[in-house]
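The structure appears right after this line, and notes come after that.
Only a single protein chain was left out; the remaining protein chains are all shown in position.
Each chain carries a letter (A and B) given by its place in the written order, and its residues are counted from 1.
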Amino acid sequence: MTAIPVRRPRRRGDGRDAWLLVLPALVPVVLISVYPLLQGILLGFTDARAGLNQAVTFNGVENYTKLLGNDLFWSSFRIGLVWAFGVTILQFLASLGLALLLNLDLRLRWLARTLALVPWAMPPVVIAIMWRMMLNPTYGPVNEAMRSLGLPGDINWLGDFSTALPAVIVVGVWAGMPQTTVTLLAGLQSVSADLHEAAAIDGAGTWQRFWHVTLPGLRPVIFAITSLDLIWNFNSFALVFVLTAGGPGGKTMLPALFAYNEAFKYGNFGYAAAMGNVMVVVIAAFLFFYLRGQARSRES
Amino acid sequence: MKRKALLGIGAAAALLLSGCALNGGDSSNSTESATGPVTLTFQSLAYQDSTVAAVKDIVDTWNKKNPDIQIKLTQGTWDNVHDQLVTQFQGGTAPDIIHDESSDIMGFAQQGYLADISKYLTSDVRNAVSKDVWDTVTTSDGKIVAAPTLLQTYVVFANTDALAVEGVTVPTGKELSWDDFQDMAKKLTAGGKFGVGWGLKQPTAAVMNTALGFDGTFFDTQDDGTATIHVGDGELAVPQRIHAMAFDDRSLDPVSLTQSGTDVLPGFLSGKYAMYVGGNFLAQQITESAGAGFAWTVLPPLAGSAGPVQAANPQTMSVSAQSKAPEQAAKFIDYFSSAENQAKLAEGDWLIPASKPARDAVAAQTKDTPVWKPMLTSGDGLASAPFQKAKNYPQWKDQIATPALQQYFANSISLDDLRAQLTDGWSSIG
Partner (left out) sequence: MTQTLTRPRQVAPKFTEPPARRARTFTRPLQYLALLGYVVFLGFPLLFLLSTSLKTPQELQSADPSFLPKHLNWANFGDAVEKADLAQAAGNSLLVATLTTVVVTVISLPAAYALARLRTRLRGIATIWILLSQVFPFILIVIPVFLVLKQVGLVNNPLGLVLVYTVWCLPFALWMLRGYVAAIPVDLEEAGAIDGAGRPRVLRSIVLPLLAPGLVATSLFTFISSWNEFFFALVLIQDPGLRTLPLTLARFFGAEGQVQLGQLAAASLLATIPSLVFFLIIQRRLTSGLMSGAVKG
């Protein structure tokens, strides 16, 4: 038999072929992702709680009316937004700076490149442990450095109500820099060098070049990575869980942590699932924005 | 079209299964034990080397003597045990023999996950422990769901050299009143050093436990777990005194109030604090980490207007209600609770055994270590408290009491604010 025609875009066997190729991935996905997801969503409409032989009854929107009046949940929601935007924006700026520096012909480049990847290599548990030690008010190096500079050196970064969230955000930025830096660096390198040279020949200064050549070329990448970062950060769990467990006094209680406590500490599975559903709706809204933005930037 | 049908079937299946699957695996709650040889899983939370070895010893000895009831020992951690039990109970894979503490395990008892072991415990074990402590592991309908093993109390560690320098005599006797404690602290605050360091990053347990010394019960608990809260002078006596020491007397380092116990310890060991309040098990760390020549002791237990009473929160050994062999499991727990075994564990962990004969054994074996004596004495004044049986207490503790107390100890809110937050918070939790 001769070769199967590989003509694009129309092929009759495409649909069937696609199913075959996708099937090995489909089975575990349905089992471990789709089905539990559906069950999880449904749980949000029940009064499921921990207990032997507990009857589970659907209770409609009761969970959600209760949630509306739950000040602590909305406070954690607000903290989640502050955290997500804070980490994403700072992470972006820091990573952009680093990516720009790495794109230059500087001497320490190989060292900086490797170190930029270090946080990625570390399990979030390790990152949290390490930073807890660093931020310790008595023997942590951060406070020691402050003391040697003459600044107040006994701030309990992770224990003080006003400094906990900022401190945790800094750790979040540290942990998240690798993927953003690498992506931005890749994007920078793909922006054609010719455009830069052309602009330089036209007399544009460094800043103008950056603003009018680099940034626009980077726009799709920036859009992609910041939207993803935002979603990932909003759902972040392990890092803050180990760092502060949501404390002190709930000042770093991300919504994922709050829902986790509701389910695993107090046993209110249905209520926690309802919280999850609310979080999902908000993030899905962001996603919609991302897809639309991507479609738009593709057109341009 | 085929795809839509598939999706539809998938969704329907999900709906059906969600109902069943939620009830967990084994719904059997048989009180009948399996006959014949069994192998039971026992998850221990011991982490000190000596205690881990002691537990292994006990299990090995049992296994040799009881070929029909073999115990398989696994290791858990205190930090994760609650969350782990939640999923394990839900999925029916909890260990047969569970090591936990009463403040945590009683919640699971209320959810029906623990077996009643009252009929399986021998009278020796029953009589060795005081009724007050048994109270902490008995449900409102009289079921004993755990055997209490080791207890901790909050004690005052003192740097004897620092006391000598300021001319403060080391108190002896059965108790140390709060007033005397405050006076001592004032005298010991000199030359940049503080009289007391107290790691109260997690303040609620310490406050709730020591409040009993002023008759501060906080809750009136009914049999079914519902409770009403009352926050009066007795309840707020301890926080008030701590606050006064920190911000009026300035004899207690306010920074230490925001740190955990182990973070404050270096300050005690280096002489920054003359006295250090914490769980008595910290004696282990002090012994290990103190520099050569560091002289320290344990002061008599702190006493309020009602005496040196603290709430008892013993470590517990329970049997899972989903276990196939509850009787055999309980037999092992009975053996585990014998005075000899408890003494071994207590010494390894620097904790106080709930069993009186075990305490006597420890006293005899630790004659060369004087600090054991006041620690064991503090174990005499332990009682059960209403908050331990109140439903929703864990949630109130995490979401209301801890933030409120932390703010009070950071001097951001007043005593009246604290009272209001604690009371109103309870009604907001449902």
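Keep in mind that, in the parts below, a contact is a pair of C-beta atoms (placed from the backbone, for glycine too) under 8 Å apart; a residue touches a chain by one contact, two chains touch by 3 or more.
Remember, predicted model here, so these are calculated numbers, not experimental data.
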item: Shown chains touched by the chain that is not drawn here; value: A, B
item: Among A:Val56, A:Leu72, A:Val87 or A:Ala116, residue touching the chain not depicted; value: A:Ala116
item: Chain A residues touching the omitted chain (full complex); value: 2-11, 14-15, 17-19, 21-22, 24-25, 28-29, 31-37, 39-40, 43, 94, 97-98, 101, 103-108, 111-126, 129-131, 133-134, 138-139, 141, 144, 174, 177, 182-183, 185-187, 189-190, 193-198, 200-202, 206, 212-213, 216, 220-221, 224-225, 228, 231-232, 235, 237-238, 242, 255-256, 259-260, 263, 269, 272-273, 276, 279-280, 283-284, 287, 290-291
item: Hidden partner chain, residues of chain B it touches; value: 3, 18, 21-22, 24-25, 45, 47, 49, 74-75, 77-80, 83-84, 87-88, 90-93, 260-263, 265-267, 269-270, 272, 279, 281, 285, 288-289, 291
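Definition applied: only the chains that are shown with their structure count from here on.
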item: Mean-CA-position distance for chain B and chain A (Å); value: 37
item: Chain A residues touching chain B - in the complex, by the definition given at the top; value: 30, 34-35, 38-39, 42-43, 46, 48, 50-54, 56, 71-72, 136-139, 154, 156, 159-161, 247-250, 261, 263-267, 269
item: Touching residues on chain B, where the partner in the complex is chain A; value: 10-11, 13-15, 17-19, 21-24, 27, 29, 82-83, 86-87, 89-90, 107, 111-113, 201, 255, 258-259, 263, 266-267, 321-322, 392, 394-395, 398-399, 402-404, 406-407, 410, 412, 428
